[in-house]
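Removed: one protein chain of the complex. Kept in place: all other protein chains.
Let's look at chain A:
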Amino acid sequence: MKLQLATRHALFAILELASRPDRQLSAAEIADKYDLSTNHLAKVLRTLGRAGLVEASRGVGGGYRFCGNAKRLNLLDIVQLFEPIWPIGQGAPEPGDHTRNGQALRRVLGEIEEATRATLSSITVDTMLKISRRTQDAPAEDAVRRAAVGL
């Protein structure tokens, strides 16, 4: 599954802010850590602010902080602010859907959508941070390239 860019920005921002609840972070700090566009991230943060998930404060030392409930907010809640993850059979109709093969295809794709929804809705921000703590950083791209050529 590939998430849209804005969705990935939002997930990284929420996870970063929720992992450091004692600090306010600027869009630039978050963008720098995840190699994101600061402008794009600022727009995403505004959407998160309107949804009541982050708060912004201006001035010296200002920035964003997470103000949601990390044990209640799940990944689907965040993803759906930026892209639709349709419940089975509720996506926009597509050409061929009315045929028998189209219906069969919808049924199989529905399985995948249902599994996706169930996974995203069962993982809270708090759980995601636990998964993250158990996970190693991947080697940076240039380090992988250097290792591949024996440098």
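Here are a few things to note about the model shown:
Quick note on the criterion: contacts are C-beta pairs under 8 Å (C-beta built on N, C-alpha and C of every residue); 3 or more make two chains touch, one makes a residue touch a chain; residues count from 1.
Keep this in mind: contacts and distances are computed from a predicted model.
Looking at the choices "ATP synthase subunit b", "Tripartite tricarboxylate transporter TctB family protein", "Ribosomal protein S18 acetylase RimI-like enzyme" or "Monovalent cation/H+ antiporter subunit A", the name in the UniProt record of the chain not drawn here is "Ribosomal protein S18 acetylase RimI-like enzyme".
Considering the full assembly, A:122 is the residue among A:4, A:99 or A:122 that touches the omitted chain. Although one chain is not displayed, its contacts with chain A can still be listed: residues 71, 74, 114-115, 117-119, 121-124, 126-127, 130-131, 134.
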